[in-house]
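Here it is: the structure, laid out below.
Every protein chain except one is present and positioned as in the full complex.
Chain lettering (A, B and C) follows the sequence in which the chains are written, and residue indices restart at 1 in each chain.
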Amino acid sequence: MENVFYYLVFPGFVFTGIAGLLVTWVDRKVTARIHWRQGPPLLQPFWDMIKLLGKEITIPETARKTGFLLAPLFGLAAITLASTILWMSAVFPQKSFSGDLIVIIYLLTIPAISMIYGGSASGNPFSAVGAAREMKLMLAYDLPLLIAIFAVIWRTGMKLSFSEIAAFQQSPAGGTILYSISGVILFIVALMCIQGKLAFVPFDAPEAETEIVEGACLEYSGAALAVIKLTKAMLYFTLPVYLVILFWGGLNFAGIGSGVLSILKVVAVIVLIILIKNTNPRLPIRKVMRFFWGPITILAVIGLILSMNGL
Amino acid sequence: MAKIIPTGPFHPILEEPEFFKFHVEGETITKIDMRIGYSHRGIELLSEEKTWDQVPFLVERICGICSFSHPYAYCLAVEALAGAEVPERAKYIRAIVAELERLHSHLLWMGLAGHFIGYNTVFMWVWKWREIVLDALEMTTGNRNHYANVKPGGVRRDIEEYMIPQLQQWLDELEPKLDMLIKVVMDDPVLHARLKGVGVLTKEQAIDYCVLGPTARASGIDIDVRRDHPFDAYPLLDWKVVVLEAGDVFSKAAVRLLENLESMKIVRQSLKKMKPGPIVNEIKEVPEGEAIGLYEAPRGETFHYIRSDGSNMPIRHKVRAPSYMNILSNEVSCVGADLSDGGLITAAHDPCYSCTERLSAVRDALPDFVLDGKELAKLSREKTGRISKEIQQENSKIEKELSK
Amino acid sequence: MITVKDTIKKLEAKFGSRISVQKGANEKQYFVLLKDKQDNREIVKYLFKDLGARFNIMTGIDGRDYVEVLYHLTFDIPGNGFIITVKALVEKPLPNIDTVSDIITGAKWIEREIYELFNVKFKGHPELIPLLRSDTRPADYFPFQREVKDTHISIREKEKGVKEK
Partner (left out) sequence: MSLFMKALKKSPWVFHVNAAACNNCDIEILDCLTPRYDVERFGIKLVGSVKHADALLVSGGVSANILPRVLEIYEQAPKPILVIAIGSCGISGGIFRDAYNMVGPIDNYLPVDVYIPGCPPRPEALIAGVVKALGKL
């Protein structure tokens, strides 16, 4: 029973959902401020969700019904699981099992796959284009991300569980990954990949709202659209936490001071993402792939080599 | 890719139904077919059922951005036919409202062009400043656009004394912003790299296609109806016509930017020179005959031809908006450009249907793929992104050499 | 400095009896009536190429038994620009006239529009297809023709026909 509470309420669905929606609110507010606009009120994302839940779900007859409706639910389930495991390793270190890093890596790719499946199932040419681009984007950022994570595992002495990685970084012997040359390089690589995973502006070809009209989620409406937007919001909250745990000495809520510090780290990563989002134009999907396979992968390999011989 | 049939999805760029088909080899455009007429409303037939005084209301609703130019050209035609003389004060009021509208139209295009290249903040800021011009227009004529201010023989609404200081204060508020905008555009390396040499329209092509307004002045043709066919207050004021030579998208933007300053000058001088007096002398009856009225709209010369048989209604009224000639020049200025610039060039001369709602590129081997207007906007934004990166790299290289 | 006076003199010298010149509404607008519509290419070419006029637009006016085709050419001289309009009368049953789009490329679209609205065929036009092409209008419906326009009500009937289809 206790696990159900963990999955559904505390670090799981409810907590991440609310936090995710708050983060999207911060994002919309900051972008509006840059435009000298006032931006939406605090509860706006919540009202959007509730409204979408009430709207009618229209299914185009060209769509494969079951796939079209189930795909978003897969994405939501995956992100809930991922965020629960992530937070469990931070709040109750003894609960985390060895190898949960590998589980998280898989779980975090399922939302993208669910978007691809949903987009192509909807039968609309626009969404087909959106789904194809999402696939290309996934291929692009997966390689450098895995190299960066492997470098972290190598640095912490081949440990595969979050709590051990966090413990290693906090212990005087290890020292946080970020405070070393290779650490900084790996952090930048991971940040770019996170930006790609969230499909934000420099790499938002799949769902570019002024491009192919909302991309893959064009045909979704009502509750199905609410699920997609919620998954995106929860991703927006979970990925910075994922980054902080791997690269920035993990989250520990032992004392008040360290708890506040780790929250600030997460906020810092979010602000970084918003900054990248607002300061550069969009890249076409071909350029995005070339960008990821070219400079970013080379950077990741350099980071790996540097961290191998102890820099 | 399958055929995409968007039917008016909203897009921050003003979308009006216009359809371009680029024939593409690899990335460069070889040929373009254009199809217009989606919002053809048969206005010329309607104006034959309206009296001389009702036609300005119809003619001003041809297009939302130049809603003072069409009635103004029409009234000049009627006044030529009736041989009426417009009172002095009415001439200045007409010049003020006309130039304010030119400012409002150029700023609107600036914002949209900024969005098209990828600078969303420019879009928001320029439209924020444009509100000042709309306030001025609303105070002097009562409406933000569709001013219903000009009528054959004079003007409908007078500019009272208390309005003048407020107008001058607004203009002083706007002037520094325009200068800042000009500085930003003139020496922003990314814009130079992005817009220079793109979609060039040489002088000979411009003459052959008879393009008008800023599009012609950007290609070195020194024509401006306000100076060549002088009417009303323009010969009494001193201002100059901005002419550039390069004919590319950059000089089309630069011509518009510098024209804004000229319009400000005209409005300021007219406000000073205006003396109290009557603002209209009614035209009793329009004799039989035909006449032509020309006016320099923000996008070029508008042409109105009227023919009357002495009755109180025109029997034929021909209207030609400037974009009618400018859009045709796409045929030449687009060829040779690469696809991501295609949308930018068609939007560069600010066509009155300023949109590329649907654009399909036809590749000989592949089945043709349809790019929505928005996709075009994305392509052009990416190019900006790429160019700004290259420039940053160059700058960093230069700094490294300097620092050594 | 080209002025109105000597342009008219040049025209009369070159075309003499084939044209008759009338003054328009004011000093700056002159109308040149062509006796025979075949001369339209020659006079437009002379005005556009030799005298350096700018082609403004063409207008179609539907008369009882002929269609008037007007070519408006403008001279932009700072301070005293003027407009010369060449009028050609095209008899009704089968209105057709030579195209000028090979002399002035800018005239391509307006000739297609006049063809679509007045049914005037321009011989030699590269692709004479309707310009506005609203797809619900039957091919033989020319809204600007006098027979259709005279009785305003008839437009509504014809229009109703279009709507039911």
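FYI, a contact is a pair of C-beta atoms (placed from the backbone, for glycine too) under 8 Å apart; a residue touches a chain by one contact, two chains touch by 3 or more.
Since the model is a prediction, treat every value here as computed from it, not as a measurement.
**Q** Which candidate, A:218, A:241, A:288 or A:304, sits in contact with the chain we can't see?
**A** A:218
**Q** In terms of residues, what is the contact footprint of the unshown chain on chain B?
**A** 7-12, 14-17, 38-43, 45-46, 49, 57-58, 61-65, 67, 108, 124-125, 127-128, 131, 144-146, 352-353, 374
**Q** In the complete complex, which positions of chain A touch the hidden chain?
**A** Residues touching the hidden chain, for chain A, are 28, 32, 35-41, 43-44, 47-48, 50-51, 53-58, 209-210, 213-214, 218-222, 225.
One rule holds in what follows: only the chains that are shown with their structure count from here on.
**Q** Which chain has the mean of its C-alpha atoms lying nearest to the mean of all protein C-alpha atoms shown?
**A** B
**Q** Where the centres are mean C-alpha positions, what is the separation of chain A from chain B, in Å?
**A** One centre to the other, that is 45 Å.
**Q** Roughly how far is chain B from chain C, going centre to centre by Cα mean, in whole Å?
**A** Those two chain centres are 26 Å apart.
**Q** Rounded to a whole Å, what is the gap between the Cα centroids of chain A and chain C?
**A** Spacing between the chain centres: roughly 65 Å.
**Q** Taking the complex as given, what residues does chain C use to touch chain B?
**A** Of all residues in chain C, those touching chain B are 24-26, 28-29, 31, 54-57, 59, 61, 70, 72, 74, 76-83, 85, 104-106, 108-110, 131-134, 143-144, 149, 152, 155.
**Q** Which stretch or stretches of chain B touch chain A in the complex?
**A** Touching chain A: residues 1-4, 6, 9, 11-12, 117-121, 124-125, 128, 372, 374-375, 377-379, 381-382, 384-386, 388 of chain B.
**Q** Show me the residue ranges of chain B that touch chain C in the complex, using the header's touch definition.
**A** Touching chain C from chain B are residues 35-37, 40, 42, 44-45, 48-49, 77, 80-81, 83, 207-211, 223, 225, 227-230, 235, 289-292, 294, 301, 303, 305, 307, 316, 318, 320, 324-325, 328.
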